[in-house]
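Of the protein chains in this complex, one is absent; all others appear in place.
== chain A ==
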Amino acid sequence: MIDPLAIGLIVLALVIALVSLLTTALNKAMGNVLLVALGVLELGLLVQAGFLIAALVRGEGPAETATLIGYMLGTVVIPPVAAFWGVGERSRWGPAVIAVAGFAIPGMVGRMMQIWQGVA
């Protein structure tokens, strides 16, 4: 697992969550900025998943492989689903949906880092 990438993903997800909350607070619907940011986040999560899969194939995985894969799949699935679900709501509650995803991702990536370091 690449720590700088993981930390970058956590920060980006938190920024997305905060901007989403702000958008909700200002009573605005989803804008393109949030969607693009979600896309970038998803790309980063996919890259991380790629590195994780490569490491697991090489046999470098931690003891808790199944849990790690579970979290990895979760992080990859959440942003697109959240984008779909948030765009469908043309009110302030659309970005609030994105905020939920934005707060879920850091928790999951953080757990992945813990599991990963359990081996090292």
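The working rule: a residue touches a chain if its C-beta (ideal position, glycine included) is under 8 Å from a C-beta of that chain, and two chains touch if they have at least 3 such contacts; residues count from 1.
Everything below uses one rule, namely that contacts and distances are computed from a predicted model.
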Expected UniProt protein name for the omitted chain (select from "Fumarate reductase flavoprotein subunit", "Multisubunit sodium/proton antiporter MrpB subunit", "Integral membrane protein" or "ABC transporter permease") would be "Integral membrane protein"
Check each of A:M1, A:A17, A:L45 or A:V97 against the chain that is not shown and name the one that touches it.
-> A:V97
Hidden-chain contact residue, picked from the options A:A13, A:A37, A:L52 or A:I78 = A:I78
Given the full complex, what residues of chain A touch the hidden partner chain?
-> 27-29, 66-67, 70-71, 73-74, 77-78, 81-82, 85-86, 88-94, 96-97, 100-101, 104
